[in-house]
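On to chain A.
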Amino acid sequence: MLKLLRALVLSTIASFFSAGFGSASAATIALTGSDGQVVSLPEPPRRVISLLPSWTEAVCLLDRCDHLIGVDRYSNWPSTLKSLPALGGGFDPDIEGILALKPDLILTGAASKANERLRALGLTVLMIDAQTNEDVHRALEMLARVFGLPDQIAEQRWLQIEDEISQAAKLIPPSQRNLRVYFEVSAEPYAAAPDSFLGQTLSRLGLRNIIPAGLGSFPKINPELVVKESPDVIMMSEGNLVNLSARPGWSTLNAVKNQHICLFAKDIANVIVRPGPRMAEGARAIVDCLTKQVSSGLNAAEVTQ
Partner candidate 1 sequence: MLVNVSPALNETDAMTALSENPHAVAVKDLTVHLGETEALKQVDLTIPRGQWTALIGPNGAGKSTLLRAIGGLSGKVAEIELLGQPIANLTSRSLAQQVSWLGQNEQISSDISVYDLVMLGRLPHRPWLGSPSTYDHQIVGDALKRVHADQWRNRLISELSGGEQQRVLMARALAVEAEILLLDEPLNHLDPPHQADCLALIKNLTSKGRTVLTALHEIAMALYAHQIVIMDQGRVVFQGAAHEPQTHRAIENVFDDKIKIYPLRDRWAVLPI
Partner candidate 2 sequence: MTTGHQRATTWYAWMVFALLLISCLLIAAGICVGSTGFEPINTFLSNPASHDILWHIRLPRSIGAYLAGALLGMTGAIAQGLFRNPLADPYLLGSASGASLGVACALMVFGGSPFAEYWLARLGLTGAAFVGAVSAVLLTLLLARGAQDRLKLLLSGVIVSVIFSAVTSVIAFRSPGILQALQSFLLGSTSFMSWASCVVMGGVLLVGLIASAALARMLDALILGERTAMSLGVYQPVVGGVLILIMSLTTGAAVAHAGLIAFVGLVAPHLGRSFVKANHAKLIGLSTLIGGVLLLAADLLARGLLAPEELPVGILTALLGGGYLCWLMYRQPSTRQTR
């Protein structure tokens, strides 16, 4: 039943856009979110609340920043958002505050009871889940449609992001290509695997992940694996830094001995890990760190494999 509805909706949208730059003002905007719920709006929303930093950034990327009337507590870019009310997190939003602002649309990235409650209160909630690069591309398309923008705009923005990433990849000196990397996401340790969003960024930059595919996106690994695989560079967020040489066997690692460790400040680490439109910025931060490491002798040719 839902599949039929989805097909109907998509074909309706397609028919509108086949007529050229469709004027969305005369048509209803209908979309299906990642949770299977159909969202329909009579016209592009003018009062938007975003409860996920990635979607806040996406809305601003589409030049609809001024339509935002409230964001979650973690949205911190662009800095003009500071004047907007913070409405809790994605899982525990301030329902009362949201209702008081009378939004036309609420963007969220999480499946939670909050969505059910907000919908029960008569508000429109669009849930978009993003795990991969492609998901962000599709999210941009969806958001463009929501705001009544032509598909081309979303496409342009996406190509821009892609371009920036390619540029960043070119900045990596030839000696750094194919470096073997270990990115630790949190201290348990949870690592970024190739099929995660972050893993995709790393492979876009031509770097090799020591974590094999098929373990899930952010597997909890045995630190012995890192010792066995001996990465060229270890990357992590500053907040996660513990005494690495205290970990058994790690003091023997080349990367630790030669201090080939990329420590990212908290807010930059957030950008790198987060599937969102600022992925190019994240890629640049990684490249920055690698170019700095050249001076301390990091060289792909040195490595045994």
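Per the selection procedure, all candidates are chains of the complex that A comes from, given by their letters.
Operating definition for what follows: contacts are C-beta pairs under 8 Å (C-beta built on N, C-alpha and C of every residue); 3 or more make two chains touch, one makes a residue touch a chain; residues count from 1.
Just so it is clear, the structure is predicted and the values come from calculations on it, not from any experiment.
K.L.:
Could you sort through 1 or 2 and say which touches chain A in this complex?
P.N.:
Answer for chain A among the listed options: 2.
K.L.:
Can you tell me which positions in chain A touch candidate 2 when the two form their complex?
P.N.:
That would be residues 2-3, 34-37, 88-92, 94-97, 99-100, 102, 110-114, 116-117, 120-121, 129, 190, 216-218, 220 of chain A.
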